[in-house]
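Left out: one protein chain. Kept in place: all the others.
Showing chain A:
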Amino acid sequence: MTDLLTIQGLTKAYPGVVANDDVSFAIAPGEIHALLGENGAGKSTLVKMIYGLVKPDAGAMHLHGQPFTPPEPRAARAAGVAMVFQHFSLFEALSVAENVGLGMESPPPMNQLSREIREVSHAYGLPLDPRRLVGDLSAGERQRVEIVRCLLQDPKLLIMDEPTSVLTPQEVEILFATLNKLKSEGTSILYISHKLEEIRALCDGATILRRGKVVGSCDPRQQSAAELAELMVGEALHVPDRAASEPGEVVLQVAGLTSEHVSTFGTRLQNVGFEVHAGEVLGIGGVAGNGQDELLSALSGETRGARETVRLRGDPVGHLGPNARRDRGMLSAPEERLGHAAAPDMSLTENGVLSGWQREKLTSGGFVRWGAARAFAEKIIEGFDVRTPGTHVAARALSGGNLQKFVIGREILQRPDVLVVNQPTWGVDAAAAAAIRQALLDLAAQGAAVIVISQDLDELMEVSDRFAALNAGHLSAPRPARGLTIEQIGLMLGGAHDMDVAHTEDAEQIKDMYQNPKSGEPRP
């Protein structure tokens, strides 16, 4: 049987990073093929090339044995390739039928379209009422609209990007039934995910990407989750050889942290608890979207919670905002450099003031001392080798690596007692990444407690004294990083239950208080 889609040597480079490097694989008709990889492994770029959103630099694609180079999504759709995106493109104020019609080249009359939607959606077990407003639908139902929109085009290949990230477990089951029905009718599906159990349950074949390269292909049903994790994470992962330093006193205690999600697609933290000692680096791994942003936000003070959920040297700070926490020595650097850690259109001097005005005493009587602010920015630029013409340059003009060095440097130079960083080297070139990691290690060596949240396991193994993993808002119990095997890490990332943090009575009590704020003081 000839393959439906073959991909040979596909390469796509962006300035500073090769997103896809010589990627080859094939999908047979009626196959559900998984594209597996960590965030940033190049999955999205690859499917964007197949869907005609991005042009490859080199390589060839063949569909039904014919050369296939869609210049735009319309051409891809015409050839029988359809895609369901992770984030929906629907108009809330329009009905289901209108939304579907808008996505079609030449929609049939509304009555006929409504009938088709009803028929197709029922046939595939995704019942939809074409007259309902999309604004009234749940996330799962909205996804159905997207899927039905694709199905009406009678696709030969359906690409699904992280389809289950917005679904409840029940909705996942329904989706899988639909996908299996499509498969039985001969439709191929390219299924992008990093959820190993799903892929093992659903897919016939898997191609594993790591840093833009195909690092393996396998039959996921024949592999254990740990084996898949190992492939995804890479065998090159070197086992930590950092000597565990003498742990100092406990600086930061987190217990019973349960938070609302920060963004629409975010994950709630579920009773997260851990401790960090002075001079220690706690690495927190996990795939993006498992609560990383929420954890950083809860630690930085952008999301406030119950007093006792976060304690700094025993003092409750969970209810305090970012400035009050900074005042007490608890600093942070969010993942998103432009727009969160730094204001894109503001100069480096202004961005230094952003989080540094208190501890660096850059104001007097409410007035900003711009001279001192400039000196602070210069100190960061010099101390952290930020390549820039000067402090007057807007943050957005800096490369990712340089801006990240500036952001991390800004926090480190304020001599924090606790520093929380999320994705400190995301999209940063190797040299800058090494410099940032070294700076974090130096900070810990000086006695600060450092929390590094990252998806880069190599990085975490390099810097961490202890390691924990976030999965669906749960944090595993931290373990000494030294001596962890890849299998153990894989299990922690997958959220194996025996590794969940023990629900101590203390944590339960605080969680209880958090959920019923009116009940007031903790029980005696």
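Operating definition for what follows: a residue touches a chain if its C-beta (ideal position, glycine included) is under 8 Å from a C-beta of that chain, and two chains touch if they have at least 3 such contacts; residues count from 1.
Everything that follows uses one rule, which is that contacts and distances are computed from a predicted model.
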Identity of the absent chain, which is to be given by its UniProt protein name, from "Amino acid carrier protein", "Ion-translocating oxidoreductase complex subunit G", "DRTGG domain-containing protein" or "Nucleoside ABC transporter membrane protein": "Nucleoside ABC transporter membrane protein"
Per the touch definition above, residue among A:Arg149, A:Lys195, A:Arg307 or A:Arg326 touching the missing chain: A:Arg326
Residue among A:Val54, A:Met346, A:Leu441 or A:Ala477 that touches the chain left out of view: A:Met346
Residue of A:Ala75, A:Val250 or A:Val393 touching the missing chain in the full complex: A:Val393
Per the touch definition above, residue among A:Phe25, A:Tyr191 or A:Trp357 touching the missing chain: A:Trp357
Sole contact to the chain not displayed, among A:Val54, A:Ala75, A:Val368 or A:Ala477: A:Val368
Residues belonging to chain A that touch the chain removed from view: 300-302, 321-324, 326, 332, 334, 336, 339-346, 350, 353-355, 357, 363, 366-368, 370, 393-394, 396-397
